[in-house]
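Every protein chain except one is present and positioned as in the full complex.
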Amino acid sequence: MRIRVVNPNTTESMTALIEANARAVTGPGVTLDAVTSTMGPASIESHYDEALAVPGLLAAITAGERDGADGYVVACFGDPGLDAARELTDAPVIGIAEAAMHAATLVGRGFSVVTTLARTRGRAWDLAARYTPAGACRGVHACDIPVLALENDPTVRRRVVDLARRALATDGSDVIVLGCAGMAGLCAAATAELGVPVIDGVAAATVLVQALLTLKVGTSGHGEYAPPPPKPYIGLLEVFNRTK
Amino acid sequence: MRIRVVNPNTTESMTALIEANARAVTGPGVTLDAVTSTMGPASIESHYDEALAVPGLLAAITAGERDGADGYVVACFGDPGLDAARELTDAPVIGIAEAAMHAATLVGRGFSVVTTLARTRGRAWDLAARYTPAGACRGVHACDIPVLALENDPTVRRRVVDLARRALATDGSDVIVLGCAGMAGLCAAATAELGVPVIDGVAAATVLVQALLTLKVGTSGHGEYAPPPPKPYIGLLEVFNRTK
Amino acid sequence: MRIRVVNPNTTESMTALIEANARAVTGPGVTLDAVTSTMGPASIESHYDEALAVPGLLAAITAGERDGADGYVVACFGDPGLDAARELTDAPVIGIAEAAMHAATLVGRGFSVVTTLARTRGRAWDLAARYTPAGACRGVHACDIPVLALENDPTVRRRVVDLARRALATDGSDVIVLGCAGMAGLCAAATAELGVPVIDGVAAATVLVQALLTLKVGTSGHGEYAPPPPKPYIGLLEVFNRTK
Amino acid sequence: MRIRVVNPNTTESMTALIEANARAVTGPGVTLDAVTSTMGPASIESHYDEALAVPGLLAAITAGERDGADGYVVACFGDPGLDAARELTDAPVIGIAEAAMHAATLVGRGFSVVTTLARTRGRAWDLAARYTPAGACRGVHACDIPVLALENDPTVRRRVVDLARRALATDGSDVIVLGCAGMAGLCAAATAELGVPVIDGVAAATVLVQALLTLKVGTSGHGEYAPPPPKPYIGLLEVFNRTK
Amino acid sequence: MRIRVVNPNTTESMTALIEANARAVTGPGVTLDAVTSTMGPASIESHYDEALAVPGLLAAITAGERDGADGYVVACFGDPGLDAARELTDAPVIGIAEAAMHAATLVGRGFSVVTTLARTRGRAWDLAARYTPAGACRGVHACDIPVLALENDPTVRRRVVDLARRALATDGSDVIVLGCAGMAGLCAAATAELGVPVIDGVAAATVLVQALLTLKVGTSGHGEYAPPPPKPYIGLLEVFNRTK
Partner (left out) sequence: MRIRVVNPNTTESMTALIEANARAVTGPGVTLDAVTSTMGPASIESHYDEALAVPGLLAAITAGERDGADGYVVACFGDPGLDAARELTDAPVIGIAEAAMHAATLVGRGFSVVTTLARTRGRAWDLAARYTPAGACRGVHACDIPVLALENDPTVRRRVVDLARRALATDGSDVIVLGCAGMAGLCAAATAELGVPVIDGVAAATVLVQALLTLKVGTSGHGEYAPPPPKPYIGLLEVFNRTK
């Protein structure tokens, strides 16, 4: 099985981090490659960034279909473009917020999300409402570290762990969800310090895609996720024209 | 006050129809212009189309800000890119599904949506969940006429009205929402035939933007809709780079 | 177009305030008159007051129908008698809580209500549940100033603004809704001080009624809001008998 | 213990029916009297009727307080004025829709309401949303017999039972709630014919008031249901002035 | 009428307390007996305890049916085995959390639960979601006293009352629900100290069973609560085999 992990932002170093974390949970017989979006924002920290990360994601899915990918991970915690991506393929396509929230509800009664900038909390709540029943997500907390600073700031681990510890107490939660692909590297240390399951969405999505492929279950093409009707595309986005 | 109506698809004839319907409800002292997206799909009938209509919409909002627009209508019933658009401006930005659903709940107890292709019903339900309390939207019904066929097919009015009549009975609803900007021209005739309020989102959004401007109330820039943090954009979408 | 604004309490000075705020947002060609209820409580601060404000409201609507009014504003934040009023007319009838909450959701992600007495918070929550999806109303806060003291107490503005500022922080909201018709005069100053949209329901309802009238959309008479079946009324309320 | 059953419409013959059904479930040591509202509509079949039944109900509660009543039943399925009534007393006040829906959820998994006119279904759904968790009320069905015709029409039992039987099948429900005080007399026969619990709200409310009185639990006066602040009342409703 | 109160834990002294509190609200002509489960945990403080209290409860219901009981109270706040018990009988079966929460919503706008161990709060929330509409239960608070210590610890009353007082303020609630059968003895004192209704589920369930019996309404045998299909049972639980 061939799994393609798409980093929807355009920062290569973040793709490398994502790939390492995905590869760590890749089983035998699985080929995994990670690709960086070729167009759009260097990081995704606003609705504007997220909307403009979607074309690059869709291009990566279309390329993946050509290359014979069997499943996809969308490696940004805002899960950009998931519905559109699912129209392009019968393969499973899993977002990392989706994966992390599903995993969290399988091992605890309520989770807290620890994310980057405060302005992204609304998106996390929207996704929780989409993926989980009311009450499962008990809080979304921002450490106010920009996405690209996660890599280099030596205080990140301490600040994220401290924030998570307060979230567990305040929210009465029993699982932590890391709210950014760039936090993937903190997962093991945070688990050890906090004594509760800490879920990194990159790894979670990677194992879920493998799980679905093992089940031989892919995205339903019946109804809403059928291939989009072909039609003219013009201007800058002419390349997204689909003839079939 | 200057209102800009953005048609997020790239079909000029549809913009003309939209403009006519918006202009019909424009008050004295209001300047209205309608613009067609310069990039993306000719019509929006899938999540793929909708995602790829967003860059053109955002470009139109950015241009509108340069041109001194005071308010915006997003004239596609999927309300593409609304959150992102709101980050770009302090002016009100109203989607036509949003406007139609709000108006519907002000004049009745429950509405039915009559839309184009069956595959878009899920999006209409998602928007109803976002804008209205549970129970307000009582049904979403598709006439299975493609968006661009609405203009030329002489049977459209009959089929839409018949579908709406069945929806009122089946759903126990008392208001009809037209689920596509391309249906705007049917509004008066459908109202006359059905004897219930029939809401066209283009007109509804146009009057709501005027209402908000009269109130001197625009999009909140506090928190989630603050201007997006600037950062590098690359590739095809490099033009979306914002320096401020 | 003729819009009648009904103050459902019996305090004339409050009607004058309401009228001034409604008139400030009235467009050209609109005739607006404000009437004071002729029966019932001097202010509405309990379920008892609210229930007993409804007959006066309904009498005002019936009089408005005789006088040829085209639309109605119900100018008390408890939105008393809205369903009953809608049965009496095909014109739009908008409550000020309804209008303010709708407007708030069009310009932000979540609003806080700042109201008068603590005992009215439950009603505000009930109305938020009726008008808006879960999560839109993020808090209801009482300044504990009685309705009729709003006019004369020089500390009102300061207390309301301070409470609103705390509400924005506590609730993570980005819009303020003023929870009493008697606060209408504070709107501009509070907007300036807080830097977020502050919505006064009187003005909001007035512009929404105009918006609906421009759309030529009135209350649906199909089903629940059809005219009430005529029948004998006796005793003190005999005057509410309707022969048609 | 003294229980007062208030018929909020002004039809004496209906009060007699209500009283008989309440008395049938009155325990030893309980004094029960039934009173007819002295003002307002002969029957309650619209929001207008319901709103104008409330003053008579509140007058009856106030009289009950003078007379030393220990608990109240509000005997109309629309549960008019419940919140306002509760402000006037520390005694329990139970509506018949409230009682019937509570009882129904104690003995089955989901109930169907069988009511009179189609236009009242919306009110029944609103009450179900107020009293029961989502999913408990599985359908509201109208037999389209006016309230006051229930007494005299010999086909009523057959039509109500047939409608209830279809409701059980359509809704997948296991309990029937009779949606009008005027249907109280049908309860035993319908139970026998249908083989499922059939709940009459008049009897249900009467036993629930007794249950609460036995518990020595009355309406909470802490917060929202504290006595309403006294203030001037004028005009036709001047008699509702409260000095305390 | 014969009511059987089942203590699903195996501690006789707790049964005695429960019986005393049930008997205090038993009307004339009612025979009440309280039985202790003959198998399982000494107290119920975990999901494990609760699951293993169910067989003893079901055995007690089956014995009750042989003995001619007319109604049942399940006297543990976790309401163990309610659905299963209802399949075994046409008599009403009421859990004490169910009864307390229903009673609480009849006399106030929102209740707080005061319970024993923090780990049981999730169960209380689950039950609130099952029995009451969203918003009725406003908080669940643990005093962290083990169930069997309630009897002997002289500080219990003070700690529970203090916790309840804080809950009323924090939650904005107006009724207290005692979250353990072992707290039944505190009800009168807590009511007196707090000045709000304090509901003990044991008494509440006892009066509700009597209320339903007076209504001649029992558990619906139509559909989900029909008698379970007979089949072989083996091993330790062979005695639960049912031939009918």
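A few remarks follow.
The letters A, B, C, D and E name the chains in turn, as written, and every chain counts its residues from 1.
Assume a residue touches a chain if its C-beta (ideal position, glycine included) is under 8 Å from a C-beta of that chain, and two chains touch if they have at least 3 such contacts.
Quantities reported herein were computed from a predicted structural model and do not represent experimental measurements.
When the missing chain is restored to the complex, the residue among A:117, A:175 or A:236 that touches it is A:175. As for the chain not pictured, it touches chain D at residues 109, 134-135, 172. Although one chain is not shown, part of chain B still touches it, namely residues 121-122, 125, 129, 134.
Interface residues of chain E facing the missing partner chain: 10, 37-43, 45-52, 54-56, 58, 81, 83-84, 86-88, 117-119, 121-122, 146, 223-224, 226, 228-229, 231-240, 242.
Here, only the chains that are shown with their structure count from here on.
Rounded to whole angstrom, the centroid-to-centroid distance between chain A and chain E, based on C-alpha atoms, equals 44 Å. Shown for chain C are the residues that touch two or more other chains, namely 109, 121-122, 129, 134, 172, 223-224.
Because contacts link the chains in a way that matches no line, ring, star or complete pattern, their graph is best described as other.
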